[in-house]
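Accompanying notes for the structure given below.
As you look at this complex, bear in mind that one protein chain is not there, while each of the others sits in place.
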Amino acid sequence: MTALLDIRDLTLSFRGFEGENRVLHGISLNVARGEKVALVGESGSGKSVTARIILGLLQEQRSTRVSGAVEFDGRDLEAMPAKARHRLRGTDISMIFQDPTSSLNPVYPIDVQFHEVLKRRDPKITRAAARERASEALRDVSIEDAKRVLDSYSFQLSGGMNQRVMIAMALANEPKLLIADEPGTALDVTVQAQTLHLMRDLVERKHTSVLFISHNLGVVREFADRVYVIYKGNIVEEGPTHALFSDPGHAYTRALMAAVPKITGGGIPEIPDRSESFSEPIVVHPATEASS
Amino acid sequence: MKRTFLILASNPMSLIGLILIGVVVFSAVFADFIAPFPEHRGAVVDFTNFNQPPHWPNIFGTDLVGRDLFSRILYAYRISLMLGVVVLAIAVPIGVTIGLAAGYLGGWVDFVLMRLTDVFLSIPPLVLAMAIMGVLEPTLTNGMLAVTAMWWPWYARLVYNVTRSEAQEGYVLAAQIIGASRLHIMFMEILPNCVPSVVTKMTLDLGFVILIASSLSFLGLGVQAPTPDLGSMVAEGGNYLPDSWWLTVFPSLAILIAVFGFNLVGDALRQVLGSDQ
Partner (left out) sequence: MSPVVRLLAKRLSISVIVLIGVSMLIFMIARVIPGDPARIALGPNATAEQVEQLRQKLHLEDPVWVQYGYFVRNLAHGDLGISLYTNRPVTTDIAQFLPATLELVFVAGVFMVGLGIPLGILSARYRGRMADSLIRVVSLLGVSAPSFVWAVILMLLFAFFLPLFPIAGQISDTIPTPHRVTGFLLVDSLLDGDFKAFFNALHHIILPAFALALSGIGQAARLTRANMVETYDKPYIEMAESYGFAPRRIANKFAFRPSLIPSLTIIGLDFAAMLGNAFLVEAVFAWPGLSRYGVQVILRKDLNAIVGTVLVISAMFLIVNIIVDLLIAYINPRIRLANSGGRS
């Protein structure tokens, strides 16, 4: 089976006053159908820009230069006309953001925004029909009083509630790929865990592929089938979650794992800003039965 | 300071603004040397050469009593700029102090000062200046007084808003904890943070003071003849449109050029100093 998302040798640079500033140095990654893949790295490593390239958001800016291949569902996104790529957004590919509350428009109630999202798949959908569909989608994320939530504004709902709304919106159009960019990092840890479980159950039931972007190894370990570790615009290690976690091969991955705070104490070890060993070649763990 | 200037000079729009301001200031300062007929700034009459369209040596034409329009515009710039500088030099310190006090001290000081500010702000600027000019004799000094009276509340409002948000910042709290006096906190801690927005507003306002002052004299409530003034020139010439078009067009353009210059630079400054209000 071919991968749903196949990125090969992707580079990205920003043009600035002092010449070009390269952010991605030729990364390759793929996501199979129904697979949950995590892209892990510290902030500034290039994980969020990767998500924005897949959606085609960065290519629209004039200060960016992108090269390499991004294949989605057998089609090369880079070769596609802008209009066709735009059509994929919100339909076949959707996204969940860091802070659900600020990702919802503060001056429109939820149902107006939900309507707009549903119009991406079905441009002629009426407001009433959209409300009906939205209520169903909200029930999928365990929101029982859908009517109240739909009539509310984001600032009237709790962060966890907004996160559920975002998840429901993201999956309402049955996308093939869901990109989750640090989902719920802005929320309380318990609320974050709760909503992540909801999301995992839902994508497994709907067989949606997920590209999960995070800096939190604990969350990744629970959520992902396979992991890519990214460091300063390079993929340094990839493999099935359990293999990578039980035997981290790359010096940077080991440093990253050591940095996860443990309840047993011992403080947080420093990750050196720059280390020769972090530039070592990529470590690839062979795929096992469970994750292929 | 030097860096800011370099950024301004590298942007084509603000560079044009700097050039326009340069031309206006230069012609105001050196009017005595540039003006072909410096004596025409006063009450001169030359009925052999009155109301003439632009020709050499009167490149902007002559007015109804035969004075060289170009020379008079140069001297009008001198008066406009002086008026602008004086008005801001008085209005800004008053407005800033009131805004700081109301914003930082809060309570009844806030209530009284800001209601006072509201009172001034609820009279349309031009109407307030007109009313003041109305009861006073229309002279240059009174014109400055009138424009100053309508100008300080804007600075009070601006500084008040900045102060209110800065007062919540950690550095203010830190200064309070170590026991700094209120005066120290207001003028040494908070005031420096108001400077960028105040400076930006001042640049923009230099243009607007010229604009309002010319409006007053256009209505006959400002600088009186024979002192050259852009507003009264337009008002005078307005009765002779369209035949003697030069009487209104050149003074009008002179106002536009000066104000546009200050606006271009003020706008660019706002971006550089990052003080969008």
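Worth pointing out:
In this document, chain identifiers A and B correspond to the written order of the chains, with residue numbering beginning at 1 in each.
Following the convention adopted for this analysis, a contact is a pair of C-beta atoms (placed from the backbone, for glycine too) under 8 Å apart; a residue touches a chain by one contact, two chains touch by 3 or more.
The structure presented is a predicted model; accordingly, all values stated were derived computationally and were not measured.
From the options B:Thr4, B:Asn51, B:Asn193 or B:Ser252, the residue with contact to the chain not on display is B:Ser252.
The chain not shown here is touched by just one of B:Pro125, B:Gly143 or B:Pro228, and that residue is B:Pro125. Residue positions on chain A in contact with the hidden chain: 52, 55, 57, 62, 86-91, 94-95, 97-99, 101-109, 116-117, 120, 152-153, 155-156, 158, 169, in rising order. Where chain B meets the chain that is not shown, the touching residues are 13, 115-116, 118-128, 130-137, 207, 211-212, 214-215, 218-221, 231, 234-235, 238, 241-242, 245, 248-249, 252, 255-256, 259-260, 263-264, 267, 276.
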